[in-house]
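Take this structure first; my questions come after.
Every protein chain but one is kept in place in this view of the complex.
Showing subunit A:
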């Protein structure tokens, strides 16, 4: 059914810490590994060892350079997968009912046996969370590792999404964001977690934690203020050369 549930019992999702993510792409690899070997059509690659490799991924890590008005630029690694939105536009556009949002935990899933590969759900998603698999011809997306989190054949510590389990820097957290007392909800409240593209009105369940402000290194060298690093009023030949070159057409002033 492509009608969204009015509310879900739980809101399972991820909290991604942009402060601690080191951009190692381990979550990308573990996601691809688990979701190729387990539920649904494998995540295929095309021309994997050729000149123009391409493949299906449910989780991708972007890197952004952010330049503040003063100070040096910051590099921020930015993992992005399905945000399991409360108002998921990908679900309502589906013509076949293959896309649905679960009432019990809010996970957005695709029933691959019903998917006709029309791509409209991927068009409706502002986050690029859905990818049409070129081999299987059906839409693939993050399942929040629904075949791990309830899997009693796995040790308890493994009953989290593969990306969360593998993250070496502890930048990914999994839990019920509908429960204000859960660890993830408290983390979001403490760190000022935010939504991606809130103006799109999708009400994403996944939250992102902003990078912490950079601290400023205090000056510890007592002599440093007395050492002028660059002479601004040169003398002699160098001064004459500087002025002569500056006077030439197109010369630096």
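As a convention for this text, a residue touches a chain if its C-beta (ideal position, glycine included) is under 8 Å from a C-beta of that chain, and two chains touch if they have at least 3 such contacts; residues count from 1.
Going forward, contacts and distances are computed from a predicted model.
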{"item": "Name of the absent chain as recorded in UniProt (options \"ABC transporter permease\", \"Phosphoribosylformylglycinamidine synthase subunit PurL\", \"Glycosyltransferase\" or \"Dimethyl sulfoxide reductase, C subunit, putative\")", "value": "\"Dimethyl sulfoxide reductase, C subunit, putative\""}
{"item": "Sole residue of A:60, A:102, A:159 or A:191 that reaches the chain not shown, by the stated touch rule", "value": "A:60"}
{"item": "Contact residue for the chain not shown (choose from A:24, A:103 or A:124)", "value": "A:124"}
{"item": "Sole residue of A:9, A:75 or A:189 that reaches the chain not shown, by the stated touch rule", "value": "A:75"}
{"item": "Sites on subunit A contacted by the missing partner chain, in the whole complex", "value": "1-3, 18, 28, 52-57, 60-69, 73-76, 78, 80, 89, 91-98, 114-120, 122-128, 131-134, 136-139, 194-201, 208, 210-211"}
